[in-house]
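As you look at this complex, bear in mind that one protein chain is not there, while each of the others sits in place.
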Amino acid sequence: MWAFINKLRSPKWFYAIGARLQPFFWLAAVVLILVGTVWGLAFAPADYQQGNSFRIIYVHVPAAFLAQSIFVSMAVCGLVFMVWKIKVVDMAAAMMAPLGAAMTFVSLFSGAVWGVPTWGTWWMWDARLTSMLILLFLYLGVIALRGAFSSRDSASRAASVLAMVGVINIPIIKYSVDWWYTLHQPATFTITGRAAMPMEMWAPLLIMVMGFYSFFIAVTLMRTRSEILRRESNKRWVRDLATEER
Amino acid sequence: MAFESLHEFFAMGGHAPYVWAAWGVTAGLLIAIVLHARAERRLLMRNLQRRVRREERLGTGQGEMAEISHQVGGNHHDS
Partner (left out) sequence: MPVTDARSPATGRRTPAEEAREPGGGLAVALWATLKRDLVLLMRRRSEVLNPLVFFALVITLFPIGISPDPQLLATIAPGLLWVAALLAALLSLDSLFRGDYDDGSLEQLLLTPQPLPMLALAKVAVHWLLTGLPLSLMAPVLGIMLSLPAGSYVTLAISLALGTASLSLIGAIGAALTVGLSRGGVLLSLLVLPLYIPVLIFGAGAVQAAILGDGAAAHLAILGALLALALMLAPWAMAASLRISING
């Protein structure tokens, strides 16, 4: 494990190993998302109460899971960066943030669209959507903070601190918003989290979730490798790479 | 199949605008993210290659450049 952490200190090593891992994750992402899409859209049964709008779950839930997981990953990267000073994890964190914000937006948009046939309204201050909205602001804050510093090292450390502070708050925010919602809307109707979803319904969901996660890893690997090129452009191995690829 | 015909599939039992809007925006964003990542890398590579080529043309990098400008500066001084 420590050997792995020491290897991480070399961006060159990460660049090489990322190149080997990328194709696998891209393939997994494409296959899983395709299978999940076809299964969820065409083969899974429609919901008894919500009809076919239920199928939105197959994008809403994976996006929501990713939105939260990516923030946690960002915070973990921040911690590793602050403790072990490994540049590559900070590069990865910087690349993860916009993707996380995009996933949060997808979750919000799909949730809102789902609300129209379900609740008759475009927006509903229910626990899940409200928490997602707050998460979006947290993401925007981290992205804005990183961009506000002129010194890259300060920017990295500030973003790491904010990500760690944010991640501690996320469970607190979720709990508070959950509680707040149940207090004000006693007749809760949760979009998801129904007690028993038959396998024909949650299997494609699982596949989509795995597909989204593979997508996240593939994109982050690709963008981190680009960031390595950007930050290490003065190094000999990067120059050699550029001449090779001609 | 949960639908009897392709037409029914697209209609989504009346919920078509919602389902397709949600899935459409999601797919659009995912594709946009991929395209952006690839364009980013292509641009980076192109800039890098341009820099390497420029430095090769002017000599073997920064050291050579400093020598040349020093020589020019020196000549200027003498006259």
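Every chain is named by a letter (A and B) in the order it is written, and numbering of its residues begins at 1.
In this section, contacts are C-beta pairs under 8 Å (C-beta built on N, C-alpha and C of every residue); 3 or more make two chains touch, one makes a residue touch a chain.
Note that the structure is a prediction, hence the values are computed from the model and not measured.
*Asks:* Checking the contacts here: which visible chains does the omitted one touch?
*Replies:* A
*Asks:* Out of A:177, A:210 or A:228, which touches the unshown chain?
*Replies:* Hidden-chain contact among the options goes to A:177.
*Asks:* Which of these touches the unseen chain: A:36, A:62 or A:166?
*Replies:* A:166
*Asks:* Return the single residue from A:49, A:151 or A:234 that touches the missing chain.
*Replies:* Among A:49, A:151 or A:234, only A:151 touches the chain that is not shown.
*Asks:* Which residues does subunit A use to touch the chain missing from this display?
*Replies:* Within subunit A, the residues that touch the unshown chain are 82, 134-135, 137-138, 140-141, 144-145, 148-151, 153-155, 157-158, 161-162, 164-166, 168-169, 172-173, 175-177, 179-180, 183.
Please note the rule applied: only the chains that are shown with their structure count from here on.
*Asks:* Subunit A to subunit B: how many Å between their CA centres?
*Replies:* 21
*Asks:* Give every residue of subunit A touching subunit B within the complex, in rising order.
*Replies:* 33, 37, 41-46, 51-53, 55-56, 59-60, 63, 99, 102, 105-106, 109-110, 113-114, 116-117, 215, 219, 222-223, 225-226, 229-230, 233, 238-239, 241-243, 245-246
*Asks:* Going by the contact rule at the top, pick out the subunit B residues touching subunit A in the complex.
*Replies:* On the subunit B side, the touching residues are 1-3, 9, 12-15, 18-19, 21-23, 25-26, 29-30, 33-34, 37-38, 40-41, 44-45, 48-49, 51-52.
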